[in-house]
Each structure stands twice: as C-alpha cells, then as structure tokens.
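My questions will all concern the structure given below.
Every protein chain but one is kept in place in this view of the complex.
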Amino acid sequence: MSKITELSSVIENEYVRKWKDEGGKVIGYACVATPVEVIEAAGILPYRLVALGNPSMEIADAHLSRFNCSFCRSMLQLGLDGTYDFLDGLIETNGCDHLRGMFENWQYVKPSPFFHYLKVPHITTEDALDYFRVEVRLFKEAMEKHFGVEITGDNLWSAIEKQDKVRDRLRKVLAMRERESPAFTGAEVLSILLLSAVIPSDDFVELADGVIEERGTWRPPDFRARLMLCGSASDEVDLVGEIEGVGGLIVTDALCYGTRAFWKAGKEGDDPVVVLADMYLKELLCPRMYDDYPRRRDYVLSTVERAAVDGVIVMHNKFCDIHGVDNVQLRMDLEKRGVPVLQLEKEYGAKADFGRIRTRVQAFLEKIGDRGKAGDRS
Amino acid sequence: MKTSAQVGLFDRVSAMLEIVNKLPDDMSDEEIEGVLGLLPPDSRQGMGAFFVPRVRKAGNVFLKMIASWFLGAREARREGKKIIIVPFNFPPELIHAFDNANPITSEILSTIGVVALEGQGERYWDMAIGLGLPDHMCSSHTIELGSILGSEDFRPHAIVSSAPGGCDTNAKIHEFVSHYLGVPQFILEKPVDDSDRGREQYSKYYRRLVADLEEFVGEELTYEKLLRVAEKANKCTELCLELWDLHKAVPCPVPNIFSLFTYGVRFAMWGTDEAINTLQVMVDVAKERLGEKAYPAEKEVARALWVYTSYYFDLHNFFNWMEEQGFTHLGDGLDLFFPHHLDTSSRESIIEGMAESSWNMPMTRQVGSESMSVSWTEDVIYACRELNANCAIFCGHHSCKQTWSVASILRNELQKRTGIPMLVLQGDAWIKRMTPMSVVQDQIEEFMRNVVAKKRRTRGRGALATGKS
Partner (left out) sequence: MLFAGIDIGSLTAQAVLLDDGNIILSKSINVKPNPVESARAVMGELLEENNLSWSDIGHCVSTGYGREKIQDEGMAQQNVSEISCHGLGALSLVPQVRTVIDIGGQDAKVIRVDERGELVDFVMNDKCAAGTGRFLEVMCRTLGVALEELGPMSQRAKNHIHLSSRCSIYAETEVLHYLQRGVDRASLAAGINRSMAHRVMALIRRVGVEKEVLMSGGVAKNVAVRAELEKMMNVKMVTPRLDPQLIGAYGASIIASRAGGAT
C-alpha cells in the first residue's frame, strides 16, 4: 500500500517514465467519460490528468481567471510549466465550463502534438447515444491517423478485457473498504483509484492484487463514524486524510476521481465501439448529465445503505456550479430520508483551508455522535 | 424560518407593469416627474432610465411590450394555459406559436425585477442563498429562483433549458427548480460541434423538443400557427438589421439603452405584433436622430462593443450616463444573435429555421460552440469592424465562468488582429452589492479617457473631446 501511495503522489511516476523510456506514448485526458480502451487499444498509455493539490497557479492565472475553479487552474499550471511535457497528446471533453476553458488555454499557449475533442452529450436519449457512438468512432480514427496505427475490433475487445480486470480489482478494493471493518482508509482508496488511471493496466492489476492480499484482515484504527464523500473533482488525498484525521472514516464515495470511475464490466455486443460508447455514456454518474438526477440520488442512497454510512459530506470546489447546485438537491433529499449531511464549499489545493474543514467535519461528527469503533458497530 | 418577503417577483412586477400599461403614449417632462415621484427610490431610479427624453418614446413602447408579455402570461395562467420558463438563449417564438402556452424568460423576469422593484432583486437572491445555493451562481436566475421557491405567486408548468453545456449555472439552476417544484425540465441539448454532423444532430434535438412540447401542451403546432409567428419574426429580423446598420453611423444615432431593448425584444416577444411595434419605434427614433445628427454629448469619444453582458442594476447611470460622456454602447454580446429570415414555405422549413435561430442565440453561439475562444473572438471582431468600434469592454459578471475562462484569449486576439483594446471589469450584472456603479463608472471613464482617447490622438484623429463630466 505504501508503494501505491508513493506512486500516486507524483505526476510522472516511475511506471510512466519507464513507459516513455521504452518508446511508449502517453495521452492525457480529464473526464471519466473518456473511453480509455480506445487509447489502450492503440498501444498508448492513457493518463488521467491530475493536479494532486498543487497550490501554485501564477502562470495559469494569467490565462484563466480567479472566477474559475482552482482545480482547473492548478491543472493548467502543470500543463504550462512543463510538468506535463511527457504527454504526447490531449483529449478534451466538455466536462464543464472551467474544463473547457482550461483546455482552450492550454492549447492556445502550448499546443499539444495531438489534440482531440471528444464531445460528450449531456443526455442519454437514443439520439444522443447514436451521436456518441459516432464520436467514439471518430476518436478512434483520429488516433489511428495521427499515430499511424490501426485499431482493430480485436484490439478494442482486448483493451476492454484489460480494463475489466482493472475495474474488477477496483470493485474488490471498494467492497473491502465498505465492509464492517474497512480494509482501507478513504485516503488509501483514493490513491489506488488515482493510480489505476495513470499506469499500464497490467501493472496496476499486479499492484492491486498485492494490496488486496496485504489488507485481507486489516483493521483500521479507531474512528468515530463511517462517512460517504461526494462532490467535485478532487484528487486531494491530503484532504481526505484531514477529514479522516478528525475521526470520520471515508468508507465509500461518489467522487469524480473516486467511485464514479467505476464501471460495470464490458458488455456483450458485436461492435466494441458501440459497447464502449454505451457503457461510458449511460454509466456516467456525473451532475453534468441532465435528466438524470434521480438516478444519481438513488445511487447515493443505495450506497449509504449498503455501506452502512452514518453521514454524508457533499463538497464542491469554489465556483463549481455543477456540484454546487447538485449538492444542495442531494443534501435536501438525503436529509428528508434522515441521512445527516455536511455541505462544504472549499478551495482546491488550499492547505490553508484544512483547518476550517477539520472544524466543520469535527462539528459534524459531534452532531451525528460517535457511531463506529473499528469492527464494532452496535 | 418564514421568509420575510412572501410576495414574489412576478406579482410585484405585474403590479408595476399594470401602472405602466395605463400611462399615455405621450407624456411631458412634468407628467413623467409626477409619475416617477410616486415610486419609492429604487424603483424611481430604475424606471427613470426609460423616460429620459431621447429614450422616452421607445422606452414607453418597450415597457408596454414587457407589460403585455407579463400580464398576458398571468392572464394565460388564470385561463389554464401552460406557462413555460425559458432561458434567454431559447427563442420564445416557438412557445408564442402555441395558443395554450406562454413563455416567461427567466433572465428578463429577474432584470425587470431589478429595475422596477424597491430593493431590486436582492431579497429573492437572499432567499435562494438561504437554501444553501452557492453565491457564485448567476444572479440572473438566482433572483428568479429565490422568488419561485420563496413565494406563493408564481409556479411555472415546465422549464426549458437550452444548450446546457453552454452555461453550467443556467441549466443547473433550472434543474433544481424543476425538481423542487416537481415540474418537467425539457432539455434542448446542443453538441459542442460546429461540423455539419453537429448541426444535423441539433436539428434532431430541436424537432424532438417541438414534439415533446406539443405533447406536453396538448396542442399541435400546425403550419398556420407557425406561419403566424414566423412571418412576424421575419419582420422583426428586418427591423433588427436596420437598427444594426443605423449603429454604424458616426456619431451613433441609436441611444445606448436600445442595445438592451433589442435583446429584451428578442428574448421575450420575438414573433409578436408588440415586438414589431417596439422595434419599429426604435428604428424611427434612431433615423430621426440620424437626420438631426443628434448625440447626447458634444463629441463621441468612444464607440464600445461590450463583449458579453452589460450591467442592469442601474440602467440610467450605466447606459444614459455613458452616452452623456460621449461613450457609445454599440451593443453587447447578447445582441449578437444574428437574426435570419425564416423560410416559411412549409412547416418543416419553419421549424428548421427556428432551429437555426436557436443555434445562433447569444451565448449558445459564442460559448456553447466547439471552441469558445474562436467563436467568441470571431463574432466580436466581426461586430467591432461592422459597427466601427474603437474599444471593447468585458463586463466580467462574476458567475460567467465560461467567458471568464477565455476572456484573456479574446483580449489578446482582439489586440493582435484589430488593435482594439479591451477593458476587463468585474462585478455582478444584476446585484449592486458586488461592485457599485460609481466604481464601474470610474473604471470606464479612466479607460475611455486614458486608453481609448489616447489611441485616437496617436492615430491623429483630432483633439480629445471634452464631453460632459
């Protein structure tokens, strides 16, 4: 586990370096709506862009504004200051207003050798699905053209199979965290999830198998309550650590970098492009999807029940309108059903904010009472 | 806790507009003063902007158009017709085509509230924030939302959201309202795709929306009904294009506040007789002023294109004040809807034409496109060149995350390709608490006198006009 924590805490980890040294290419993407199998099928390493709580934004702030989410500003900073120079391409997705602006500024200032815009619908009607199936096909063709490779149906099925293994391990880890005596902390699971999206799938499966075995009978230290964490794009492992430091163990989540990246296995079908498009669009549990709030709400409610959650923290990065509003709906619906909720607005990457957050989480834990001791839920 | 203001925006604005409706068409200065004197301070300040002599004729007609729209919707509701909330970037003429449905445009509702009511929109904004909604949401919907959620008077039957990916706050707020009230939200999705494929996909979505609305309202949109609004929409287009051309003259004969009237017409009543009448009066006034070479200041110091919104919480000290200093407001981003003539030969051609109008609505067109910076820059540069602008201003409404995210690119490109300088302001376009108008005025004045005027002198266009201070 410590190896995973270490690897996931740097942008260009040793697996990526090794991959590059051996002549491999890496493509960066931002959203969970991106079918990474298309990238993997081309023999390229998909890399989910992160900022890892990077607090400096001076270069980025000359382009994005202070009214933009600091997660995007942090990410742009890393794009422009050379940290992400190892990338051979970028895939833009229209996740939100801030992200669109982030990509446009990145391309404007420092164009990537390969840049493709994957246009993701906001609805899942048949028309939209049809459109997205063609989008995924166009994505594949753009990759083939630029990198001079052919991505066959078999390549795609093989990539789906590999990613299914990754997803299988992630599901195991998540289930182990949700058990009565959680086998991982929330911070650890976030590290595992982050790593799953930035190193070759085979390597990840190997590491995951190791950690699953390592934590077979592990018990966490005393904690005060089992919490679920929902909200904006956040890869801030430290932040999760701070919340847990006050005694709230994150046993499950619905985070953008968390369990929302958790897909059901690759479905059966004739055309892997169609399978991928449907899988990625239909399973997109993201507040950017309209006409879908009840499903998101029900997902959270069923997770609360399954994971025996004592309270839910819904957080959003300042200026994130999508989560800012969705969280209010969610809070109201959860409270109506007797689930305690803490609604938090925070800056991304601001360690100075941690004190404020700890105070609120502590008060929240005091409010819901001490529910859980390790392995003892009466 | 019981909210302290349970009378909603809609009812209070309706009351104000009933007074407006009763005003005679021609009023003297004394009569105007008398009427305004009856109003409380904020309302007097807001409504007064419409009655400044050079604006009065068009202001009167515009307000009556708004009154007709509002009171028509209230009456329609009483008659059991469907009231559908639409965002400003959705062409309302589609809803006007129904006999049994009326559109209410959220941002216009909020703006009228801000202009006409005592306390402006603040109490409703407070209500919305009191629910836990973040304060970085757009006040243009938050005001309306606060009223709907916190008061008894107004419940729409449905909500339409247009191009949800073009503005996060717009669509999310309406999703929230729809869930809270238990009314359907109809999504008109727009692919961020400028290719033919994207455009065709949009037509599909639009046609599906038409069908869904027909089912919801329980009424078929026949060719005759669509033709009725389409022909009027075409007349509106002609007048709008005339007004656009009138802006090109130097000095500009079109009063600043007409920029607001133009999109007020577009977003609320396009395709109706009232809209045609309003635009006609505006064109007539502008033509008359052109003939007289009338201009409120001694000299036109600056011709500014406002690249996105304007400020709406103090219309008089914004629009009217600027032109009294010699600063022309040529229009803003919301005027960039590029109206076109609808092909009225068949029901399908009209619907397709309306889809095209919808595709080109402001915000959707500029920042709901494949590249926000490219589309927005192209439109701004086009408008600057067409209208002979010598400067640009970005209002910097704090919750416009998309425009804020690419404003730096626009500024660079504008400077590089046209030499036109762009001022970046901050503030909330609907709530004066964020940045007071006095601060906005100071910044505009400094920009105009020190940047714009200096550039003109450097190019040898003559001495700096003194204007009114």
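To keep things simple, chains are lettered A and B as they appear, and every chain counts its residues starting from 1.
Basically, a residue touches a chain if its C-beta (ideal position, glycine included) is under 8 Å from a C-beta of that chain, and two chains touch if they have at least 3 such contacts.
Keep in mind that this is a model prediction, so the values were computed, not measured.
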item: Neighbouring shown chains of the undisplayed chain, as defined at the top; value: A, B
item: Contacting the left-out chain in the complete assembly, out of B:126, B:219 or B:386; value: B:126
item: Contact residue for the chain not shown (choose from B:183, B:290 or B:434); value: B:434
item: Touch residues of chain B, complete complex, unshown partner; value: 1, 4, 126-127, 129-132, 432-436, 438-439
item: Interface residues of chain A (partner: the chain not displayed); value: 355-356, 359-360, 362-363, 366-367
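We adopt the following convention: only the chains that are shown with their structure count from here on.
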item: Distance between the centres, which are taken as Cα means, of chain B and chain A, whole angstrom; value: 38
item: Residue ranges of chain B in contact with chain A within the complex; value: 131-134, 136-137, 161, 164-165, 167-169, 171-173, 175-176, 179-180, 185, 187, 189, 191-193, 197-198, 201, 204-205, 208, 367, 370-373, 398-402, 404-409
item: In the complex, chain A residues that touch chain B; value: 62-65, 67-69, 72, 94, 96-98, 100-102, 104-105, 108, 117, 119, 121-123, 125, 127-128, 131, 134, 287-288, 290-291, 293, 316, 318-319, 321-322, 324-326, 328-329, 331, 343, 345
